[in-house]
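All protein chains but one are shown at their positions in the complex.
For subunit A:
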Amino acid sequence: MVGYFLKDSVKLADKVENNQIDQNKSNNELVLEQSSKTKPRFTRPPKNYANHIPLYTSEKIAMFVVSAIGSFLHPEKNQYIVALGESTAIPPFLKHLRQQMLDDPTGRQILRDRPNITSETLNLEKLASYGENTFGRTYYDWLKREKVSPDTRVPVRFIDDEELAFVFQRYRQCHDFYHALAGLPITREGEIAVKFFEFLNIGTPFAGMGAIFAPWNMKKRSQRRRLLSIYYPWAIESAAHCKNNLINIYWEKIMDKDVGELREELGITKPPDMRELRRRERAERHNK
């Protein structure tokens, strides 16, 4: 008990006894030396891949809650959507998806090659030179129309297993291809329609949440009506006819394929052009 109060003096006395005191160093220098050996108390587990940020379970839950609320209220802000996608991509779902990839020969090829989709690897200039009806040209035209690029996809950071992180990264990068196949724009309506289609085909929980909850936050009733009456049935029909899981398609290799053929193979139809419909409705409203 006395030792608790005399702690520092006892330590000093021990040091003097053991000749550990250097008489030539001032207290100032000793304090400076000691402080340079500090060890951080809060450490994260080691990273599994370059961009990995390992989170504790409580942090993951917190991220899920905050990103869910944020993406509902502000779906235009990318950070919420990205975080919600990664926090809902729980290992059971990702393992199921990986198994589906392993069951398919093309899927296995993708897992082996680990292709990364950027504007360089796709060679966008070459795509522009493809024929009118090829998938590559359709994709390129869609990118130009929507004024986006494949480089804006955020890398996966919060998924722990390295291979599962790649699977999710592949899923995220292929999202634009579904847009191009369906011809849907990157407006809120278009995104929800594609997300619903993705959910029905691939089964991502995050896409399902988006399909169920996102329309509630749509301000314009006409948009919601159009979405629910035209595009949701389209998504259900296309997904019903689509035999393959879209994650197993090696998009980079079918860039020169005829897009009509591709759509027929997959069983997808092209829904009514959303931008056209919106323009028409806006014109009608102005004319009234």
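Criterion: a residue touches a chain if its C-beta (ideal position, glycine included) is under 8 Å from a C-beta of that chain, and two chains touch if they have at least 3 such contacts; residues count from 1.
To be clear about the criterion, contacts and distances are computed from a predicted model.
Novice: Missing chain's UniProt protein name, "Fibronectin type III and SPRY domain containing 2", "Trafficking protein particle complex subunit 6B", "Proteasome subunit beta" or "2-methoxy-6-polyprenyl-1,4-benzoquinol methylase, mitochondrial"?
Specialist: Its record in UniProt gives the absent chain the protein name "2-methoxy-6-polyprenyl-1,4-benzoquinol methylase, mitochondrial".
Novice: Return the single residue from A:Leu124, A:Val154, A:Ile186 or A:Leu277 that touches the missing chain.
Specialist: A:Val154
Novice: For subunit A, which residues touch the unseen chain?
Specialist: 27-28, 31-32, 34-35, 38, 40-42, 50-51, 53, 56, 58-59, 62-63, 66-67, 70, 77-80, 83, 151, 154-155
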